[in-house]
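What follows is a single structure, and I will ask about it in a moment.
One protein chain is absent from this view; the other protein chains keep their places.
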């Protein structure tokens, strides 16, 4: 085997906890929601299980990425802006402007749902991992995110 | 905090439900499976938890996207067709035709698994979110999708 597997720890499932997180995004930018998720996990009373995060929109993403150097987010935005150009003549759907269809495509290329392991009441994120809401529209929006924990 | 977190609701885990959904796709198109997932959740008897959807193939995707304007799906297909050209000379793997390797890449760029929160016996999808099977091969296929609910 290529990988080294640790011993297995087991628990009895005890709780399903859920809450809604509303985020007021700024246009085309990242809003970190790691603190909100951490608080939800702590207050849920669950100790061990998995957190599920779900975005109820089709033009904004959920992303786990580096939380240290803000240039990583700047470069992500620069790359995706180049890959999916606003106002590309390829697009028919532009009812809400030249960033409308690019926002849908950027969302399809990333994710609207995440699952994150929880141990002893805390998410088991890597040292450099933060959880971000990535607004793909140029205008600010109120975004609804569902947090769900099975533990 | 940037986000506004609602109060937390909790439940005791009671049920794991599973079923297989077989979808006869048409070539390179989207088949909406929201109704089938809704029916599965309703018939499972589970009230609160999470639905997991899993595609047992490597050349078709699962996608949550806008269900209102069909031009969104048209533009998604147009963008991915341009991004990953059929018959690109870069590709060595073309045993099943010039759409073979593009289908694998389009699948890698999107997703083969989804998780969706469930409250009071219904998926908590956004108003404009539908669940789609995205066939990336040019021919029709019979695709096997696993539905799983923990609630």
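Lettered A and B in written order, each chain numbered from 1.
Definition applied: contacts are C-beta pairs under 8 Å (C-beta built on N, C-alpha and C of every residue); 3 or more make two chains touch, one makes a residue touch a chain.
Keep in mind that what you see is a predicted model, and the values were worked out from it rather than measured.
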Give the residue, chosen from B:74, B:119 or B:148, that touches the chain omitted from the document.
-> B:148
By the contact definition given up top, give the residues of chain B that touch the hidden chain.
-> 13-24, 31-33, 35-36, 39-40, 43-45, 52, 54-58, 83-84, 90-93, 95, 101, 104-105, 107-109, 111-113, 115, 144-148, 150
Listed in rising order, the chain A residues that touch the chain left out are 1-13, 48-50, 63-66, 69, 71-72, 74-76, 78-79, 82-83, 109-111, 114-117, 119, 124-126, 128-129, 150-151
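In the analysis below, only the chains that are shown with their structure count from here on.
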Averaging C-alpha coordinates per chain, one finds the centres of chain A and chain B separated by a number of Å equal to 17
